[in-house]
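For this view, one protein chain was removed and the others were kept in their places.
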Amino acid sequence: MIELSTEYFIVLLALFLCVAMAMIRIVKGPTAPDRVVGFDTINTIVIVSMVIFGAAYQTVIYIDVAIVYALLSFVSTLFIARYLQGGDF
Amino acid sequence: MLDMILTSIIYLLLAIGVFFNLLAGIGLLRFPDVYTRLHAGTKCTTFGSIFIIGSVILIGLKTWYLGDVNGSVLTIHSAVALIAILLTNPTGAHAIARAAHRSGVMPENAVIDELQIKGKKQKKTEKKETEDHT
Partner (left out) sequence: MISFIITTIICFITYLLLTTGSGSFLGLWSIEEILIGLILSLITGFITHGLFVKNNMRMANPMRWIYFIGYLIGPFFVSLAKANIDVAYRVITGKIKPGIVKIKPDLKTDLGITMLANSITLTPGTLSVDIDETTNELYIHWINVDEDALKKKPVDCKYICGNFPKWIRRIAE
């Protein structure tokens, strides 16, 4: 039986609030780099909340997923930045 | 007694981390242009993740001490995730800032912009060279 204790639930709720604020920035953002900044922030918060999930459920596989997600999101951020600045790849 | 102290340290670290992550969200909404938003979005999330993952590392050390092998996995893998965040976050911010400046987004009401001055000089010299060629 899996149950999430209250303190982890509060932490995850606060992190969800951060993701929501970054999403407002993504929807509103007047230029493309603004949207990329929001996207990058969401990536970091998702990594942190995966680690918290792993600790809360005592399921270590979430943390492995978080490591892979961190590296892949870094590569995707670099590629979007490269695309925005123009020029050859 | 020791257990209680450890638990309160874990809660304290979680609270600090969540506070800084919320600050990152508010900063993203309040600041006026890309560069200042990057200040909020990079520094605050990195600092907040150090504290949150630090508390998870403490939880893992506690379970490891009580004789569960899962605790070691929790500790070491969280530390690897933290190192990944610490290495990749500033580099990503640098890449976004450079891309923003090259794609023509200038800082709002800036006091001074030496990079723009340098770009203009370069363009002038390039123009001269092309004129010379023609």
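Per-chain numbering from 1; labels A and B assigned in written order.
Going forward, contacts are C-beta pairs under 8 Å (C-beta built on N, C-alpha and C of every residue); 3 or more make two chains touch, one makes a residue touch a chain.
Remember, it's a predicted structure, so these values are computed and weren't measured experimentally.
Residues of subunit B in touch with the missing chain: 20, 23, 26-27, 30-33, 35-36, 38-40, 42-44, 46-47, 69-70, 72-73, 76-77, 80, 87, 90-91, 93-94, 97-98, 101, 107-116, 118.
Here is the rule we go by: only the chains that are shown with their structure count from here on.
A separation of 12 Å divides the Cα centre of subunit A from that of subunit B. Touching subunit B in their complex are the following residues of subunit A: 7, 11, 14-15, 17-22, 24-25, 31-34, 36-38, 40-41, 44-45, 47-48, 51-52, 54-55, 58, 60, 63-64, 66-67, 70-71, 73-74, 77-78, 80-82, 84-86. Residue ranges of subunit B in contact with subunit A, taken from their complex: 11, 14, 17-18, 21-22, 24-26, 28-29, 34, 37-38, 41-42, 45-46, 48-49, 52-53, 56, 59-60, 63, 70, 73-74, 77-78, 80-81, 84-85, 88-89, 91-93, 95-96, 98-100, 102-103, 105.
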